[in-house]
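Everything below concerns the one structure shown next.
Apart from one protein chain that is not included, each protein chain of the complex appears where it belongs.
What follows is chain A.
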Amino acid sequence: MSGTDISASSTVKERADLALNNEFLRQAVRFTTERLRSGKMTAAEQHGNWEEWRERGRQIRLHTIAHLDYYLNLFADNARANGVHVHFADTAQEAVNISLQIAERKKAHTVVKSKSMVTEELHLNHALESIGVEAVETDLGEYIIQLAGETPSHIIIPAIHKNRYQIAELLSVEAGETLPADTAILAGFVRRKLRQKFLEADIGMTGCNFAVAETGSMVLFENEGNARMVTTVPKTQITLMGMERIVPTWADLEVMATLLPRSATGQKLTVYMSGITGPRREEDADGPEEMHIIIVDNGRSLQLGDPEFQELLNCIRCGACLNACPVYRHIGGHAYGGTYSGPIGAVLTPALNKNVAEWDDIANASSLCGACYEACPVKIPLHEMLIYLRRRKVENGHGSKLESLGMKGFAAVMAKSGRFNGMLKLGKWGQKLVVRDGGIKVKLGPLKGWNSYRIAPSLPKKSFRDGWRTLEEEIRHGLKDMDPAVKSRMEAAIKKRAEGASHSHER
């Protein structure tokens, strides 16, 4: 089953069910996320001061986004001074139009692309093809999914849902001969194939990991060297960047360069880190003659000033939250239905699309376990944002009628302990019909999903509150005096609290 089939279904539940029945997908995703996740944990441990750097990263991102207008202007002014054509695009359509106009003006036939999630967000490849320009992905993973006619299912490992046998099949079609499922041979084939494309291409198109405001430079992190080719061989370079990619200084970039590769793959350093400050100068051996940077909004500025979602713009697109997510590991990326998947996608997709009702259901695809927040190198509270999304959906009247009714009933019962107790008594009476050996197996109503994987517990004869009077008697009877040491510790805790301290480790 291909990923495209998965994306075509309508609700997250349906798409997830397709993925759950795809054993190849689940095995491939599990294998790679486990490798990346454990790599990240090892790298963080070896780093030694991970939590401090994480907090530093968060502060840099918070500061930058709080002053985004200033840093964007600074970046644009400096980039222009370096000879770069800087464009601002409010919408996806505007960004596409600017790109197509450049391609038309350059009479381009072929565009080589390095990995870029923002161009995926804009569906730029389709747009280029629509005016007869061939767009070739040159990141190995992106190349594979382009051949398969799919979209990336992971922010940094686009073809994570495929195993090497499936990849060998795809590449064999392209090669016109059967290639063995040997990674070195397969990569070698793609390398030769792409080399030709690099030499032919009229335009090199890139994304942007970070844009350094103080010098107007764009920075690319990559492992394959293809982005170097994309930015040195073709005569024209177009870089698309989300408007939040800014860091103020190169010193700040160092923090990001420490956090991102470790979080993404567990690497201490990315294999290639390129800082590009303008087009080719006379003394340069290579580089594009003309360079464009298109700064894309496309829903990002909607988060500015929103206290619950502004931190979304702090994301550095490392994918650590995907690798840590126990839901992602079972359903893969296509089940999320948008360009961005995993916990960040579940929040970012509705946010960029103005929280429209059709996207809100992906916020339900989370158990709110907080693994995403724990993994995030800039501490974005995604688990809380998911709750805010759900609340906004309810507030805007998009909640399910049945659920809304259920919640009203729940609140009515729980508003008074007497009602809760009455409900328990009713439950104890009613369960007699279904309890067998102290458990409930029947697959009916709300128990259908639960009991498809579990046996539900039955209610005991007495609830805690029913037995409280007896228990209290028993305790009062045998209670000894409080140990003076314990007592003084408790008094100290109360005193400390009065001074404003909190015992929690919570953020």
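Rule of thumb we're sticking to: a residue touches a chain if its C-beta (ideal position, glycine included) is under 8 Å from a C-beta of that chain, and two chains touch if they have at least 3 such contacts; residues count from 1.
Definition applied: contacts and distances are computed from a predicted model.
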> Which one, "Holin-like protein", "Aspartyl/glutamyl-tRNA(Asn/Gln) amidotransferase subunit B", "Simple sugar transport system ATP-binding protein" or "Fe-S oxidoreductase", is the UniProt name for the chain you do not see?
Replying inline: "Fe-S oxidoreductase"
>> Out of A:100, A:147, A:302 or A:368, which residue would touch the omitted chain in the full complex?
In response: A:368
>> In the whole complex, not just what's shown, which of A:109, A:123, A:281 or A:391 touches the removed chain?
In response: A:391
> Which chain A residues touch the hidden chain?
Replying inline: 13, 16-17, 20, 326-327, 330-331, 364-371, 373-374, 387, 389-395, 399, 403-404, 407-408, 410-411, 413-417, 420, 424, 427, 439, 446, 448-450, 452-457, 459-460, 462-468, 471-472, 475-476, 478-483, 485-487, 489-491, 493-494, 497, 502-506
